[in-house]
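Presented below is the structure to which this report refers.
Here the complex is missing one protein chain, while the rest keep their positions.
Right, chain A next:
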Amino acid sequence: MSFFRITLHRSAIGLPKRTRGVLAALGLHRRGQLVFHPVSAQFAGMIMKVKELVIVEEVDRALTKREVHDSRKPDPGFWLETARAVGLQQQQQQFQQQQQEEEVRL
């Protein structure tokens, strides 16, 4: 299932009430806000109504609010060397190695 990744690029100040209503229905309340909606005729029609104000991409998966927040975080510039963090890193590396091996097999 694919999703529309919709960013409000231009403000709707001074535009008709209908246009602002469509934005509110899409869940866009401030400039730069990011929402995900499933690809369907209904949401496509809503995007058509505000096509001059938004940036739209098609993505495979809708990011959660937390993921969007994390993606906007700058690099902290440090990392923690706790036993738990090291364990997680090792797990990740193992997982990546497994995936690579599978790709090679395929």
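Operating definition for what follows: contacts are C-beta pairs under 8 Å (C-beta built on N, C-alpha and C of every residue); 3 or more make two chains touch, one makes a residue touch a chain; residues count from 1.
What we mean here is this: contacts and distances are computed from a predicted model.
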- Hey, which one's the missing chain according to UniProt: "Mediator of RNA polymerase II transcription subunit 18", "KIF-binding protein", "N-acetyltransferase domain-containing protein" or "Large ribosomal subunit protein mL60"? "Large ribosomal subunit protein mL60"
- Task: Could you tell which one of A:24, A:39 or A:85 touches the chain left off the display?
- Result: A:39
- Using the definition of touch stated at the top, determine which of A:2, A:64 or A:99 touches the missing chain. A:2
- Message: Which parts of chain A face the unshown chain closely enough to count as touching?
- Response: 2, 4, 9-10, 12, 14-15, 39-41, 44-45, 47-48, 51-58
